[in-house]
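With one protein chain withheld, the remaining protein chains of the complex are depicted in position.
Moving on to chain A:
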Amino acid sequence: MAEIIRTSPHARAEHEEAGATEAGAWAVPVDPATGGGETILEVRDLVKHYPLTQGIMRRKQVGAVKAVDGVSFDLGAGETLGIVGESGCGKSTVAKMLVQLEQPTAGAIRYKGEDITKLSGRALKAVRRNIQMVFQDPYTSLNPRMTVGDIIGEPYEIHPEVAPKGSRRRKVQDLLDVVGLNPEYINRYPHQFSGGQRQRIGIARGLALNPEIIVADEPVSALDVSVQAQVINLLDGLQQEFNLSYLFIAHDLSIVRHISDRVGVMYLGRIVEIGTDTEIYEHPTHPYTQALLSAVPVPDPTAREHRERIILTGDVPSPANPPSGCRFRTRCWKAQERCAQEVPLLAVPSVFRGVDTPAAHDSACHFAEEKAVVPH
């Protein structure tokens, strides 16, 4: 599989013309442009299926929830890749696999060329130090019985080489300072902090081991509007200070645009469109991206009269039984016979191939066309 992905655009086109099958659809060509410097994380054909079983004694497997079904992307050093999608699209499962909280069913996650899904023991521990996570809910992701100092310093228990015992307190206080909290709060407990402050504690814990990559899963969605901006600015600042790479997962498209260099849109376990923020927000070519963008309420009452909205019908189908062919076809206004038969590949659509336009970015639609939906 890996060979197929790494082929040239020319070979990619041939592959597509040969007609994609269900299996072939996993071969997702990836745009080499990663914004920032060198690529430090390559995700290839990542799959996570959760088995559905029946029976009490024999636990016969009767199917699988296809939470993530062939996701590929690159993350460059110092870059922010935003992943957007609705609930159930698999974005959080991707995050969990990146930090190895879940084992992928198939696929590879290469950190500096090394597939971390195949690692174990000491080698895995070393990699984990460099990929850290910030969780969504600052109320449940901090242990209420531990002091802030213990929470932020806990990573050092597992990775003592980063900070020898004597220096830990000093390090934790530095981290508190870095995330904008008073270093004297080191002996306080989580309940003594507000939601925004708790999220800062979660970020400090994520930074403790000097990681290169931070996976942030909905880091601001539990916060109040006026506090969200503070935390987003903090994340922005930390990225510049420490040259961090972010994988930023959120359902709020405005926040994702603000923070991301590139954006991937997920639907039912697959990336349907990926490109730079301008390509995705101003030149979307996939109907799902267009519908998603047009549904976002814009804080401008003058826009409501002359804004075209695409209101999708129905709900997201179950990932245990996704539609054949294009998974979006059951809600798509463009869907035709071909969409049920043939899985669209994530590649530059043939109409835009070789054309110098921002619309020429990867989009998994047989009938991709540009449509501006965000008002200016």
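In this section, contacts are C-beta pairs under 8 Å (C-beta built on N, C-alpha and C of every residue); 3 or more make two chains touch, one makes a residue touch a chain; residues count from 1.
Note that contacts and distances are computed from a predicted model.
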Given the options "Oligopeptide transport system ATP-binding protein", "ATP synthase subunit b", "Aromatic ring-hydroxylating dioxygenase subunit alpha" or "PadR family transcriptional regulator", say which is the protein name UniProt records for the missing chain. "Oligopeptide transport system ATP-binding protein"
Which is it among A:N233, A:Q341 or A:T357 that touches the chain not included here? A:N233
Tell me which residue among A:I116, A:M133, A:I274 or A:L293 touches the hidden chain in the full complex. A:L293
Among A:E38, A:D224 or A:E308, single out the residue that touches the unshown chain. A:D224
With the full complex in mind, choose from A:L253, A:I274 or A:V348 the residue touching the hidden chain. A:L253
With the full complex in mind, choose from A:G196, A:P219, A:G269 or A:P319 the residue touching the hidden chain. A:G196
Absent-chain interface as seen on chain A, which is shown: 86-87, 194, 196-197, 224-230, 232-233, 236, 251, 253-255, 257-259, 277-278, 281, 291-293, 295-304, 309, 311-313, 315-316, 374-376
